[in-house]
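For this view, one protein chain was removed and the others were kept in their places.
Entry: chain A
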Amino acid sequence: MDIENIGFETINLGHGSGGELTRNLLDKIIFKTFSNPFLDQKHDGSIVKIEGEIAISTDSFVITPIFFKGGNIGSLAVHGTVNDVAMCGAIPKYLSLAFIVEEGLKVSEFIKIVQSVKKAADESGVLIITGDTKVVERGKGDKIFINTTGFGAVHAKATISVNNIKEGDKILVNGFIAQHGMAIMSEREGLEFESTIESDSTNLNFLVTDLLDAFGDKIKLFRDPTRGGLGTVLHEIANDINKGIFIKEIYIPLEKQVAAACEMLGLDPMYVANEGVFLVIVDPSIEQEVLALMRNHKKGKNAALIGEFTNEHPNKVVMQSLIGGKRIVSPLVGEQLPRIC
């Protein structure tokens, strides 16, 4: 998109007024980018048809910095919600898209974000069908916030529920953990360090669909460990169903550079955020087949079996350390903080 044709360089309060400037912003950027039969109606909302059960999920994105290695707030806002819908065992179809922009944001940055939303939505196979743009005074936002809500059709074979989990069920993860959090950390003001770590932000819906096509009700649960990381999510699941989880540290996929960055900053990768990682809980009879399917898919090349459910220590996640000792994995409290020494 050519910025010169837009006619303005920064977004100001007028662009959120609902008047001519708003129309200008919508026509020249939003409608032009996302044009589809639903959005082209330019109505207050859209009317869509979804067969069967519907999964709905909403999420707000407030990340700093808004641009990072491996993505930006726009692609993240699509992946985050698409994945949440997919984790319900559904096939995401439509997204709403709402921006809250702080006045002064460069139009060039806004366009870059919008284009990332478009690319991520196309890659995920979802359409943007409704949206909103508000502008707030300088100092009352942090450049840009995005909210997306996703709608999807629940897969015919899906019976996703924590209540289906039994003792002996296996826990698999689709790839390297802690990449997103460490990519963000490496670019955050005051903590910058040189690395090539990229956010793992990506859409997981096609791999989820493949798994459901192949294994149906033998898949008990999908869960994406975003904020709070793998450790917090495992703890939540164990507590939800009053069962224990046993995992082995040696099986947890951790890329070398990410491991080194975590060491350097004194952070535990078990609690670092992910945006392209998900857990699959399966019946033990299919663990190897699930692993094989995931490893053959581009979003699961580094998939691993990390542990299983047990009745031995209800509500607790126990991890066998690299040297064979055991420790519990407790949930994250607050934010992980850099250490003194």
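In this section, a contact is a pair of C-beta atoms (placed from the backbone, for glycine too) under 8 Å apart; a residue touches a chain by one contact, two chains touch by 3 or more; residues count from 1.
Throughout what follows, contacts and distances are computed from a predicted model.
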Between "Branched-chain amino acid transport system permease protein", "Hydrogenase expression/formation protein HypD", "Heme exporter protein D" or "Iron-sulfur cluster-binding protein", choose the name on the UniProt record of the chain that's been left out.
-> "Hydrogenase expression/formation protein HypD"
Cross-chain touch to the chain not pictured, restricted to A:291, A:305 or A:318, is A:318
Touching residues on chain A - with respect to the absent chain | 190-191, 256, 259-260, 263, 265-266, 313, 316, 318, 320-328, 330, 333-334, 337-341
